[in-house]
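Here the complex is missing a single protein chain, while all its other protein chains stay put.
Each chain gets a letter, A and B, in the order it is written, and its residues are counted from 1.
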Amino acid sequence: MSTPEIIHAHAAPQGFIRKYVFSLDHKVIGIQYYFLALVAVFVGMFLSLLMRIHLVWPTASIPLFGDIKPETYLTLLTMHGTIMVFFVLTTAPQGGFGNYFLPIQIGAPDMAFPVLNMLSFWTTAVAFVVMLAAFFVEGGAPLHGWTGYAPLSAIPSSGPGEQLGADLWILSIAIFCLGSLMGALNFITTVLDMRAKGMTMMRMPLTCWSWFITAILALLAFGVLLAGGILLLMDRNLGTSFFVPAGLSLTGKMIFPAGGFGGDAHFSHAGGSPLLWQHLFWFFGHPEVYIAILPGMGVASQLLSTFSRKPIYGYKAMVYAMLSIGFLGFMVWGHHMFMSGMSPYTAFAFSIMTMAIGVPSAIKTFNWLGTIYKGRIRFQSPMLFAIGFVSLFVSGGLSGPFLAQPVLDIQLHDTYFVPAHFHLIMGVAAIFGIFAGTYYWFPKMFGRMMNETLAQWHFWFSLIGAYAIFMPMHYLGMAGHPRRYSQLTELQYLAPLLPLQKFITYAAVATIAGQFLFLFNFFWSMFKGPKASDNPWESTTLEWTTSTPPPHDNFGGKVPVVNNGPYEYSVPGAARDFVMQTDPPVGSGH
Amino acid sequence: MWAKSIKGIPDDMGLALLAIIWLITLASTYFFVAKTWWLPVGASAAAPWIDHQFAVTFLLMGFIFVAAQVTLGLFSYQYRDRPGQTSDYSHGNNKLELMWTVLTAILFVGLNLMGSHLWASERFAPAHEGATKVEVTGAQFAWYFRYPGPDGTYGKVNPKDISAEEQNPLGLDASDPAAKDDVVSGVMYLPVNREADITLRAQDVIHSLFIPSMRFKQDAVPGLLIKMHFTPVMTGDYEIACAELCGLGHYKMHGILKVVSPEDFDKWIASKEAEKQ
Partner (left out) sequence: MATFTPTVPGQKATAGQGGGGGSAPPRRGGGGDSNRGSGGGSSNYGERLRRARLGLACGLTPILMLFVSFTSAYVVRKGLPTLDATTNQYVHDWLPVNLPWTLLIVNSLVLILSSLTMELARRDITRQAALAPAARIPGVSLGRERHFPWLSITTVLGVAFLVGQWMAWRALADRGFYVANTPSSSFVYLLTGMHAIHLAGGVIALLAAGAIALLHRPLDNRRIVVDVTAWYWHFMALLWIYVFALLALVR
């Protein structure tokens, strides 16, 4: 039986490099992803701080950074958005927690393909470096926004940063796609093929369901983004015209066939379609927002049940809601394009589909409230963030039906109403999911507890701060303040909005300051926190059956056998108020 | 026995959550309801209808918002862990689930259908006969407005003729007779109470013509001619913004729409024509 395993089993590695750098252990890889996202989120936050300062004090000079010019603002904007979406929201919840806990929660010793797993992390890390490199090349980082609409993004002379910086930006995203695809493939195979005995699909924790569905979305969506990126790179560097129409005139410099076909190949742009990029981008882009938020939903579900000491309300409904969100998520991309020149009939169809996708989201909210109803809530820090998640999800979600109606979108599209909407629902809500997961799983990952008092302060700063920053953006948007404006100095009707913008900047400064509570707590607890027991929250899922932190093969040679559903709390007649998944069966497992 | 023994958790955490969530809800709602910041004055024919649809959506979503947040705060407080509190062992209720699904489906889709005739009238049908024809061109970073003149047709433009020095920002083709009487302006003039028949185009990248008071927005896309219409119903000056990121000067790509009486409009066009001769 001493056949070597190239596919999944591997011995506990020795040596620093094999153990911590090029590790095949999903737990180490998960932590690597998490740290990558941690670096990225602080970079992204710092960029947003500079943006906020420039927006309200356009002439202010930043120490060590210098003046922020209008184009610098757009550069910051682009990098902030891209880093946050790709390297934080796609990386931490899925790559980080998913990698660490998916195998443990389904009772597997590792991911299905550990080598691929390692490659996927390092690919992502390379993508991040390439992204940051865009800041340092000639011309700087691109200014075309995280959506990179062509032809702005397709023509190097369309603005500062659109030269090499834009190429690096696209390249980085393409590399990121490859990394995510490898990860997604691994997640799906692991869920389908590596579940422990007794772990039926319908006994999986909702976190696993969310990672699974997210992986499916990633598998379908990132290929399309990759296609778009390839076409864009070709347009920029090979002179093709997929997205660039003929006869453009850019600041006096003509981008036009010198002599018709067969002329100077480099500038013979001939009749491409800018809308094609938008279709490809948003076909990926809308599923991407679910890639960002679904894992947060999974974590929130798990925590609300655990800390209310109650089974999750409507487990099946939750699963079906996530599946239908994933499914419908591929049919609504056009709601980003109501004002783009797309056919108004198509727009109407997309708007109906978009309203329909609100229904499963409403079901989830309903079930979360149903879960804490008649519970026995313990307000430990993970639970605080889970409750905050629900609050933010509701607030962010309810601005959706405004934007989903094309006739209202006429007024609201590309105003601050949109950043208000997406920051609440996909930005901060997802970040709250990450925080909740961190406070919850930190003991398992690092063997120590985080400090509760600091965590509570962090929670209040973040919750109040998030609302103070993003709620007023709705008002700005309704008043007609366009987004992606680097200053309010030019349009007269924006002048009265300056005080509100200032308020947002103050709130951002305070909120960002509050995040250092988290950073300090994180690293301090890693070394100095009190030792954690194996199951400090009295949870039921498999990661809490093993030691803290888990051994190399997760279960120390024992193979878990699952007898119960994931959320058996307060089972009448049971000895404790929680029945672990590996405990002897109780009546109504799923 | 847990309540007291969880280290570091204040006993009144549930109350704090209730208070803060309710306060946030109150403050957010207050500024909406007080209309401290609200939609700009509506000066187009469709504005009242759009605003009405906005208000209906706002009331419904506002109601759900308040209801959900209040419930969340309340439950957090009421079902906090305390001595004697027991937890209900329940896996949910399919009937309630179904009811909620059907209700939200009807609400969301119904809301959308309610507004659909407005969308249809804004976008499905072209402008009526006799509307004021204006061609709007976006270029980094300015808006240009072209009126076809007495002949009612826009002359040819050629990107090769675009030139700042020769004051030909659109590249009007001098050899085309239809171009002779075209008026190009940096300010948008429109006669009141007459529909504007707008053709949008862009020279370089995507821009978006945004006139908040007219409840009008439409991207101008290079390579496309996009037809749109709206009817201004109040004279006055209205600011025009660009609502699609178009480069470093995006924030200063603005213009003015002057809605004037039909007589003033004719006078203005005539004076522009005279300038050209």
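Quick notes on this one:
Note that a residue touches a chain if its C-beta (ideal position, glycine included) is under 8 Å from a C-beta of that chain, and two chains touch if they have at least 3 such contacts.
Please read these numbers as outputs of a predicted model, since none were measured by experiment.
Per the touch definition above, the residue from A:Pro109, A:Gly165 or A:Gly298 contacting the chain not shown is A:Pro109. Touch with the chain that is not drawn comes from one residue among A:Ser273, A:Ser301, A:Ser395 or A:Gln411, which is A:Ser273. Residue-wise, the contact with the chain that is not shown comes from A:Gly239, picked out of A:Pro58, A:Gly139, A:Gly239 or A:Pro344.
For the chain missing from the display, the contacting residue among A:Asp553, A:Glu568 or A:Asp583 is A:Asp553, taking the whole complex into account.
Residues of chain A that touch the chain left out of view are 1-11, 24, 107-110, 112-116, 181, 184-186, 188-189, 192-201, 203, 219-224, 226-228, 230-231, 234, 238-242, 245-247, 256, 261-262, 265-266, 268, 270-273, 276, 280, 283, 553, 555-560, 562, 589.
Within the complete assembly, residues 154, 156-160, 173, 223-225 of chain B touch the chain that is not shown.
The rule is short, and it goes like this: only the chains that are shown with their structure count from here on.
Remark: chain A and chain B have CA centroids separated by 27 Å (rounded to whole angstrom). The residues of chain B lying in touch with chain A in their complex are 2, 6-10, 13-14, 17, 20-21, 24, 27-28, 31-32, 36-40, 50, 53-54, 57-58, 60-61, 64-65, 68-69, 71-72, 75-76, 79-81, 85-94, 96-97, 100-101, 104-105, 108-109, 111-112, 115-116, 118-120, 122-124, 139-140, 159-160, 162-164, 171, 203-206, 208, 210, 212, 215-219, 221-224, 226, 239, 241-252, 254. By the touch criterion stated above, chain A contacts chain B in their complex at residues 69-71, 74, 143-145, 149, 151-152, 155, 158-160, 245-252, 254, 256, 271-275, 308-317, 339-341, 344-345, 347-348, 351-352, 355-356, 358-359, 362-363, 365-367, 369-370, 372-380, 384, 387, 390-391, 394-395, 398-399, 401-402, 404-408, 410-411, 413-415, 451-453, 456, 460, 463-464, 467, 471-472, 474-476, 478-480, 482, 484-493, 497, 500, 569-572, 577, 588.
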